[in-house]
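What follows is a structure written as C-alpha coordinates; I'll ask about it next.
A protein chain is absent from this complex, but the other protein chains hold their places.
Right, chain A next:
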Amino acid sequence: MRLPLRLRLPRKIRRPRNRKVAVGLVILVVLVVIAIIGPALVSALLGQTAGRLHAGGPLEPPSGRHWLGTTTAGEDVLAQLVTGTRTSLLVGLTGGAISTTLAVLLGVISGYSTGKAGAALTAFVNVFLVIPGLPLLIIIASYTQGRGGWIMVALIIGLTSWPGGARVKRAQTLSLRNRDFVQAARYAGESRVRIVLLEVAPHLAPLIASTFLFAVVSSIAAEAGLNFIGAGNPNTVSWGTMLFWAQSQGALLSGAWWWFAPPGLCIALIGTAAGLINFGVDELSDPRLRARSPRAHRKAGRATAAIAEAS
(Lines give C-alpha, C1' and ligand atoms only; values in the text may rest on other atoms or scores of the structure.)
Protein backbone atom coordinates (compact mmCIF):
# COMPACT_ATOMS: atom_id res chain seq x y z
CA MET A 1 0.00 0.00 0.00
CA ARG A 2 1.37 3.39 -0.81
CA LEU A 3 1.25 5.95 1.89
CA PRO A 4 -0.17 9.10 0.36
CA LEU A 5 1.40 11.60 2.69
CA ARG A 6 -0.16 14.47 0.88
CA LEU A 7 0.25 17.26 3.33
CA ARG A 8 -2.07 20.06 2.47
CA LEU A 9 -0.01 23.22 2.45
CA PRO A 10 -1.69 26.53 2.98
CA ARG A 11 -2.88 27.93 -0.35
CA LYS A 12 -0.60 30.92 0.02
CA ILE A 13 1.90 31.79 2.67
CA ARG A 14 0.09 34.25 4.85
CA ARG A 15 1.54 36.84 7.11
CA PRO A 16 1.02 35.59 10.65
CA ARG A 17 -1.99 37.37 12.11
CA ASN A 18 -0.72 37.37 15.63
CA ARG A 19 1.61 40.33 16.21
CA LYS A 20 3.69 38.50 18.82
CA VAL A 21 4.27 35.63 16.42
CA ALA A 22 5.20 38.06 13.67
CA VAL A 23 7.79 39.81 15.86
CA GLY A 24 9.24 36.47 16.99
CA LEU A 25 9.50 35.23 13.42
CA VAL A 26 11.19 38.45 12.28
CA ILE A 27 13.84 38.17 15.01
CA LEU A 28 14.46 34.53 14.16
CA VAL A 29 14.70 35.20 10.42
CA VAL A 30 17.11 38.10 10.98
CA LEU A 31 19.35 35.91 13.12
CA VAL A 32 19.26 33.12 10.54
CA VAL A 33 20.13 35.57 7.75
CA ILE A 34 23.02 36.92 9.83
CA ALA A 35 24.23 33.36 10.41
CA ILE A 36 24.13 32.58 6.69
CA ILE A 37 25.55 35.71 5.08
CA GLY A 38 26.95 37.61 8.08
CA PRO A 39 30.55 36.31 8.06
CA ALA A 40 30.90 36.87 4.31
CA LEU A 41 29.32 40.32 4.55
CA VAL A 42 31.53 41.48 7.42
CA SER A 43 34.66 40.31 5.67
CA ALA A 44 33.60 41.95 2.40
CA LEU A 45 32.48 45.28 3.86
CA LEU A 46 34.79 45.74 6.81
CA GLY A 47 37.57 43.35 5.95
CA GLN A 48 37.25 41.60 9.30
CA THR A 49 37.25 37.87 10.08
CA ALA A 50 36.64 36.13 13.37
CA GLY A 51 40.00 34.44 13.70
CA ARG A 52 42.26 37.34 12.73
CA LEU A 53 44.40 38.43 15.66
CA HIS A 54 45.58 42.01 16.06
CA ALA A 55 43.08 43.35 13.56
CA GLY A 56 43.04 46.36 15.81
CA GLY A 57 44.47 47.43 19.12
CA PRO A 58 43.55 45.55 22.31
CA LEU A 59 40.13 46.38 23.78
CA GLU A 60 39.25 49.17 21.39
CA PRO A 61 35.74 50.50 21.97
CA PRO A 62 33.28 50.48 19.03
CA SER A 63 34.39 52.61 16.11
CA GLY A 64 33.82 52.94 12.36
CA ARG A 65 36.49 50.32 11.73
CA HIS A 66 35.41 47.92 14.47
CA TRP A 67 31.66 48.38 14.88
CA LEU A 68 31.62 46.37 18.05
CA GLY A 69 35.14 47.09 19.18
CA THR A 70 37.92 44.56 19.70
CA THR A 71 38.98 41.93 22.23
CA THR A 72 42.17 41.89 24.29
CA ALA A 73 43.85 40.02 21.43
CA GLY A 74 42.66 42.69 19.03
CA GLU A 75 40.06 40.46 17.31
CA ASP A 76 37.00 42.15 15.79
CA VAL A 77 33.97 41.49 18.01
CA LEU A 78 31.41 41.98 15.22
CA ALA A 79 33.12 39.38 13.05
CA GLN A 80 33.20 37.02 16.02
CA LEU A 81 29.55 37.69 16.78
CA VAL A 82 28.29 36.87 13.27
CA THR A 83 30.46 33.75 13.07
CA GLY A 84 29.33 32.81 16.57
CA THR A 85 25.71 33.26 15.48
CA ARG A 86 26.28 30.65 12.80
CA THR A 87 27.83 28.16 15.25
CA SER A 88 25.30 28.75 17.98
CA LEU A 89 22.30 28.49 15.64
CA LEU A 90 23.68 25.32 14.07
CA VAL A 91 24.18 23.76 17.49
CA GLY A 92 20.74 24.96 18.62
CA LEU A 93 18.82 23.74 15.58
CA THR A 94 20.65 20.42 15.32
CA GLY A 95 20.55 19.72 19.04
CA GLY A 96 16.91 20.79 19.20
CA ALA A 97 16.00 18.63 16.22
CA ILE A 98 17.71 15.55 17.65
CA SER A 99 16.17 16.06 21.07
CA THR A 100 12.67 16.72 19.68
CA THR A 101 12.81 13.77 17.29
CA LEU A 102 13.79 11.41 20.09
CA ALA A 103 11.18 12.89 22.42
CA VAL A 104 8.39 12.50 19.85
CA LEU A 105 9.40 9.01 18.75
CA LEU A 106 9.87 7.56 22.22
CA GLY A 107 6.97 9.48 23.75
CA VAL A 108 4.39 8.63 21.09
CA ILE A 109 5.42 5.00 20.68
CA SER A 110 5.57 4.35 24.43
CA GLY A 111 2.21 6.07 24.85
CA TYR A 112 0.44 4.37 21.97
CA SER A 113 1.65 0.80 22.28
CA THR A 114 0.17 -1.20 25.10
CA GLY A 115 1.64 -4.31 26.60
CA LYS A 116 5.23 -5.27 27.20
CA ALA A 117 6.88 -3.18 24.47
CA GLY A 118 5.19 0.00 25.68
CA ALA A 119 6.01 -0.72 29.31
CA ALA A 120 9.67 -1.42 28.50
CA LEU A 121 9.95 1.78 26.51
CA THR A 122 8.33 3.78 29.31
CA ALA A 123 10.79 2.31 31.80
CA PHE A 124 13.65 3.29 29.49
CA VAL A 125 12.34 6.87 29.28
CA ASN A 126 11.93 7.01 33.06
CA VAL A 127 15.49 5.86 33.65
CA PHE A 128 16.79 8.62 31.40
CA LEU A 129 14.49 11.09 33.08
CA VAL A 130 16.12 10.63 36.49
CA ILE A 131 19.68 10.94 35.16
CA PRO A 132 20.62 14.56 35.90
CA GLY A 133 21.09 16.14 32.47
CA LEU A 134 23.55 18.93 33.18
CA PRO A 135 26.25 16.91 35.01
CA LEU A 136 25.96 14.19 32.34
CA LEU A 137 26.36 16.82 29.67
CA ILE A 138 29.43 18.28 31.38
CA ILE A 139 31.04 14.87 31.87
CA ILE A 140 30.57 13.82 28.24
CA ALA A 141 31.67 17.24 26.98
CA SER A 142 34.83 17.21 29.11
CA TYR A 143 35.55 13.73 27.80
CA THR A 144 35.31 14.77 24.13
CA GLN A 145 37.19 18.03 24.88
CA GLY A 146 35.84 19.83 21.88
CA ARG A 147 36.78 17.09 19.41
CA GLY A 148 34.36 16.79 16.52
CA GLY A 149 33.46 20.49 16.48
CA TRP A 150 29.96 21.91 16.81
CA ILE A 151 28.27 18.78 15.50
CA MET A 152 29.59 16.78 18.44
CA VAL A 153 28.33 19.40 20.88
CA ALA A 154 24.91 19.36 19.18
CA LEU A 155 24.85 15.57 19.32
CA ILE A 156 25.70 15.45 23.01
CA ILE A 157 23.09 18.07 23.87
CA GLY A 158 20.43 16.39 21.70
CA LEU A 159 21.06 12.95 23.14
CA THR A 160 20.86 14.08 26.76
CA SER A 161 17.93 16.49 26.71
CA TRP A 162 14.99 14.48 25.31
CA PRO A 163 13.48 12.61 28.32
CA GLY A 164 11.32 15.45 29.67
CA GLY A 165 9.76 16.06 26.27
CA ALA A 166 9.21 12.34 25.75
CA ARG A 167 7.32 12.13 29.02
CA VAL A 168 5.01 14.98 28.01
CA LYS A 169 4.30 13.43 24.58
CA ARG A 170 3.61 10.09 26.21
CA ALA A 171 1.06 11.58 28.57
CA GLN A 172 -0.71 13.36 25.74
CA THR A 173 -0.66 10.28 23.51
CA LEU A 174 -2.15 8.17 26.29
CA SER A 175 -5.10 10.52 26.43
CA LEU A 176 -5.45 10.71 22.65
CA ARG A 177 -5.30 6.99 21.96
CA ASN A 178 -8.60 6.41 23.73
CA ARG A 179 -10.48 9.16 21.95
CA ASP A 180 -13.41 8.11 19.84
CA PHE A 181 -11.88 9.30 16.59
CA VAL A 182 -8.91 6.99 17.06
CA GLN A 183 -11.26 4.08 17.68
CA ALA A 184 -13.28 5.11 14.64
CA ALA A 185 -10.12 5.19 12.53
CA ARG A 186 -9.41 1.63 13.63
CA TYR A 187 -12.86 0.55 12.50
CA ALA A 188 -12.25 2.41 9.24
CA GLY A 189 -9.47 -0.09 8.59
CA GLU A 190 -6.53 2.23 9.18
CA SER A 191 -3.15 0.72 9.98
CA ARG A 192 -1.41 1.40 13.27
CA VAL A 193 1.31 3.44 11.64
CA ARG A 194 -1.23 5.57 9.85
CA ILE A 195 -3.30 6.12 12.97
CA VAL A 196 -0.22 7.26 14.87
CA LEU A 197 1.06 9.48 12.07
CA LEU A 198 -2.14 11.03 10.77
CA GLU A 199 -4.70 10.81 13.57
CA VAL A 200 -2.72 11.08 16.81
CA ALA A 201 0.48 12.95 15.93
CA PRO A 202 -1.17 16.00 14.30
CA HIS A 203 -2.92 16.67 17.60
CA LEU A 204 0.50 16.83 19.20
CA ALA A 205 1.72 19.44 16.69
CA PRO A 206 1.56 22.46 19.05
CA LEU A 207 3.28 20.43 21.74
CA ILE A 208 5.95 19.28 19.31
CA ALA A 209 6.49 22.79 18.00
CA SER A 210 6.83 24.30 21.44
CA THR A 211 9.13 21.47 22.55
CA PHE A 212 11.27 22.13 19.50
CA LEU A 213 11.48 25.88 20.15
CA PHE A 214 12.33 25.26 23.76
CA ALA A 215 14.90 22.61 22.80
CA VAL A 216 16.57 24.99 20.34
CA VAL A 217 16.88 27.69 22.96
CA SER A 218 18.08 25.33 25.66
CA SER A 219 20.61 23.76 23.25
CA ILE A 220 22.02 27.21 22.53
CA ALA A 221 22.10 27.97 26.24
CA ALA A 222 23.69 24.60 26.99
CA GLU A 223 26.33 25.17 24.33
CA ALA A 224 27.04 28.62 25.73
CA GLY A 225 27.12 27.21 29.24
CA LEU A 226 29.51 24.41 28.32
CA ASN A 227 31.87 26.80 26.63
CA PHE A 228 31.57 29.34 29.41
CA ILE A 229 32.73 26.85 32.04
CA GLY A 230 35.48 25.76 29.66
CA ALA A 231 34.13 22.29 28.85
CA GLY A 232 33.92 23.06 25.15
CA ASN A 233 36.57 23.81 22.57
CA PRO A 234 37.75 27.39 23.20
CA ASN A 235 39.16 27.64 19.68
CA THR A 236 35.76 27.55 17.99
CA VAL A 237 33.89 30.82 17.77
CA SER A 238 30.42 30.82 19.27
CA TRP A 239 28.42 33.00 21.63
CA GLY A 240 29.53 30.69 24.42
CA THR A 241 33.28 30.92 23.69
CA MET A 242 32.99 34.70 23.30
CA LEU A 243 31.56 34.88 26.80
CA PHE A 244 34.22 32.45 28.03
CA TRP A 245 37.06 34.61 26.71
CA ALA A 246 35.42 37.82 27.83
CA GLN A 247 35.10 36.37 31.31
CA SER A 248 38.61 34.91 31.48
CA GLN A 249 40.21 38.08 30.11
CA GLY A 250 38.36 40.22 32.63
CA ALA A 251 36.22 42.19 30.16
CA LEU A 252 33.75 42.97 32.92
CA LEU A 253 36.43 44.46 35.15
CA SER A 254 37.91 46.56 32.40
CA GLY A 255 34.45 47.78 31.38
CA ALA A 256 34.63 46.30 27.86
CA TRP A 257 30.86 45.96 27.58
CA TRP A 258 31.06 45.64 23.76
CA TRP A 259 32.71 42.27 24.22
CA PHE A 260 30.25 40.45 26.49
CA ALA A 261 26.99 42.34 25.93
CA PRO A 262 26.37 41.40 22.25
CA PRO A 263 26.64 37.59 22.65
CA GLY A 264 24.63 37.75 25.88
CA LEU A 265 21.93 39.82 24.22
CA CYS A 266 21.84 37.45 21.26
CA ILE A 267 21.12 34.51 23.55
CA ALA A 268 18.37 36.50 25.25
CA LEU A 269 17.03 37.58 21.87
CA ILE A 270 16.65 34.06 20.49
CA GLY A 271 14.94 33.00 23.70
CA THR A 272 12.51 35.89 23.31
CA ALA A 273 11.87 35.00 19.67
CA ALA A 274 11.08 31.39 20.56
CA GLY A 275 8.78 32.50 23.35
CA LEU A 276 6.89 34.84 21.01
CA ILE A 277 6.52 32.23 18.26
CA ASN A 278 5.15 29.87 20.88
CA PHE A 279 2.05 32.05 21.10
CA GLY A 280 1.09 30.97 17.60
CA VAL A 281 1.64 27.23 17.72
CA ASP A 282 -1.87 26.46 18.99
CA GLU A 283 -3.15 27.27 15.54
CA LEU A 284 -1.29 24.27 14.19
CA SER A 285 -3.76 21.73 15.50
CA ASP A 286 -6.95 23.69 15.60
CA PRO A 287 -8.55 24.58 12.29
CA ARG A 288 -11.01 26.75 14.19
CA LEU A 289 -8.24 29.15 15.16
CA ARG A 290 -7.00 29.24 11.59
CA ALA A 291 -10.40 30.04 10.17
CA ARG A 292 -10.90 33.35 11.87
CA SER A 293 -8.58 36.31 11.88
CA PRO A 294 -8.31 38.35 15.05
CA ARG A 295 -9.54 41.38 13.11
CA ALA A 296 -12.72 39.56 12.06
CA HIS A 297 -13.00 38.37 15.62
CA ARG A 298 -12.82 41.90 16.95
CA LYS A 299 -15.35 43.03 14.39
CA ALA A 300 -17.70 40.23 15.43
CA GLY A 301 -17.18 41.20 19.04
CA ARG A 302 -18.08 44.82 18.23
CA ALA A 303 -21.16 43.67 16.34
CA THR A 304 -22.43 41.61 19.26
CA ALA A 305 -21.71 44.50 21.59
CA ALA A 306 -23.69 46.81 19.30
CA ILE A 307 -26.60 44.36 19.21
CA ALA A 308 -26.51 44.05 22.98
CA GLU A 309 -26.55 47.83 23.27
CA ALA A 310 -29.39 48.24 20.81
CA SER A 311 -31.65 45.72 22.48
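As a working rule, contacts are C-beta pairs under 8 Å (C-beta built on N, C-alpha and C of every residue); 3 or more make two chains touch, one makes a residue touch a chain; residues count from 1.
The criterion applied here is as follows: contacts and distances are computed from a predicted model.
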item	value
Per UniProt, the name of the complex member that is left out, chosen from "Ligase-associated DNA damage response exonuclease", "Alpha-ketoacid dehydrogenase subunit beta", "ATP-binding cassette domain-containing protein" or "NADH-quinone oxidoreductase subunit K"	"ATP-binding cassette domain-containing protein"
Selected from A:86, A:167 or A:203 as touching the chain missing from the view	A:203
Options A:184, A:252 or A:265, residue touching the unrepresented chain	A:184
Contacts of chain A with the absent chain, listed as residue ranges	179-181, 183-190, 198-199, 202-203, 285-288, 291
